[in-house]
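For this depiction, one protein chain was excluded, whereas all remaining protein chains were kept in their positions.
The first chain written gets the first letter, and so on, giving A, B and C; residue counts start at 1 in each chain.
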């Protein structure tokens, strides 16, 4: 029998000793001021007990991890029509690369890079009655936790400095792949990125993707086919320019955010969230990546 | 002695016979509704009589030709500091290519592509007391004609559909190469593009660039060194992706606009404006390019 | 219990009815002359009986599928030093894109695109005593079949027309990432691509990758860690520009070749080879892709 608590404890103590924690994202004050020594993990097992360590119960800015939620919600609303507006190929480029979007005439490479996520936001703005409120409720439902909130300060800060994202949205609009006005979509987008969640809440919210489309209290669902496709996209596109590296070293579908969070999952087995605010040069959590490698090495669990 | 009137008349009658006039720009109604059969030329000679033919006295939207005026004004205001924010190399790419701007980290290739012209607009917004008014007065001065005006309808139409330009401005801002806010700069930019001038007015306004920096009534000036550099940029960058072709076929510095105007000049000799609204696939006036080729072939005048 | 034979039979009869079989590769006569109506499948299950249908016992040119064998052999010879010379990221571009190789200064994106495979070939030329002979023996060992041979005619044809590959090899050499001379490496490379195998032989040879690194007769092996990494690369990079699509639609690690073969595998469960010579526009077997989609849909087997 695998001793999960021992494994988490060892990862925690090993990583706590390392000197290099990466660089905390500094482009907005709210992210910059996070304590770089924070580190937490939460393992949610589908067929057994859960395990956790460190700062697993502290909220952080989930940022790009929210792109998985908007993708899931968009698929539940309009099904395969999603794929008329976004592709499913890895981008092979840093996360803000406009060149590719221009070259491919406004069809983002996949829904997990910024351009693709902005298209998903546009879909939700079109489809939901009260987009920000309804989307927040969706996240609360799948996490089974009504306390999850947007951080308005973060959303406002991002809007003030998010010129690259505004450039992307305008470029999408020039290719007629943004149907609402730029400001409305960006307001939604900056809010989704500002969601604050704990490691536990993230692991709970991803339960749906590990559990064949059914969330913990059966309140929301996606089809098995949709879930498989989301997991495939997570594996091939979840880590920007480092997606191949993550598949190679960790071997699990997952998604990272610039707030230092990473969620990964093994279908039918578990979801696992790590949080450590320092980032590697590719923009993924430095210790989070190491923690996930250590976990899959110790447990020999991977999809391959 | 060269019989200029005969040459212009022959070009006019030859081109009138051609079936293919290119495609009139259709992205805003104000441009789309222009009569595609319009054709005019105006030759302003520095040391002799002027000659003209066809619709030389009809106003049209000068669009990108205005970039030469903002470049000249920016150079007169801040001199070589202009070159800290924009390069002088041909772009080798279509006029709205964001890829290059991203790759070169926010330094536009030259001041005659959209990104470079938006940086020039930003400089004028920073340097002029009343940017739109003062710039209009500059153009009136060098053309020696107080009747030149912005077309507000055109400016508003462009603002409504100019998503690519907004994308460029935001991308420049993300690289810290736009110092004023996006809306203010774009408002100035869309106004400069909306300037309406006749062939005669354009030829008169470019007199400055052919006449070593002194305009017709000596009201404005640039140094000889600045003029030579502007002419060099016109030759290497004045026709988007077709600059080499124009240098090759025509052999004169010049600038085209999507309204169908082209101005070219031979230093110390003449300025020549053609106008025909239909465009070739590269976005330059279809008959205008042919008219200029015919003129330099007939007269054997070129800088080479 | 899953009725595999029924599933294969149904896929076979369904696909036989389709009009569009894609385009057979035509760049060398040996590939062009293959009967476009050929279709075969062979399922090798690790814990149960094997199943097959159609032309499963006919040899075809495995082409790029051989890149998996050279990768495996290179890893077994020099271990992680492989990753000093090639990356593990999806290429996000067609299979012969030199641009990316130039931009990334001679480090191929991954070992399954042509440039990466040429680096693997270079490693084998350096490390093996008699490269072509020893590599052929390796393939025979893992397939447990001494009858597998190179097709010399195919190898010679490819050498005569393989200018893009010569360009790649020379570009690698210019970046000092090819240690042997171009001709020797290309001779090896064109031979590996010329290997002829049946669906059964391919399924048998990939047993190793599904079976945690042990081949059917235990004659060759890779570590579990190496196998997982190879499978990860297969999933993220095995289908050129369509890798994401394959992960998305099929959800299995796999590799295709321009001869119309595709091998896929579910770790610890099975290997499955399809062969149909007609290709889709991305260069993967048209019916082979459809057959694999149908198989995973019918069986609900995938890594996600």
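Note that in this section a residue touches a chain if its C-beta (ideal position, glycine included) is under 8 Å from a C-beta of that chain, and two chains touch if they have at least 3 such contacts.
All figures in this text were calculated on a predicted structure; none of them were measured in a lab.
Considering the complete complex, the chain that is not shown touches B, C.
Residue C:164 is the one among C:164, C:268 or C:300 that touches the chain missing from this view. Of the listed positions B:59, B:91, B:114 or B:151, the one in contact with the omitted chain in the full complex is B:91. Only one of the listed residues, C:57, C:80, C:174 or C:268, touches the absent chain: C:174. Contact with the chain not shown here comes from a single listed residue; of B:159, B:178, B:222 or B:235, that residue is B:235. Per the touch definition above, the residue from B:101, B:243, B:263 or B:294 contacting the chain not shown is B:243. Residues of subunit C in touch with the missing chain: 97-99, 102-103, 163-164, 166-168, 170-171, 173-174, 182. By the touch definition given at the top, subunit B reaches the unshown chain through residues 87-93, 100, 109-110, 224, 227-229, 231-233, 235-237, 241-245, 247-248, 251, 253, 267, 300, 302-304.
One rule holds for everything that comes next: only the chains that are shown with their structure count from here on.
Of all chains, B has its CA centroid at the greatest distance from the CA centroid of subunit C. Of all residues in subunit C, none touches 2 or more other chains.
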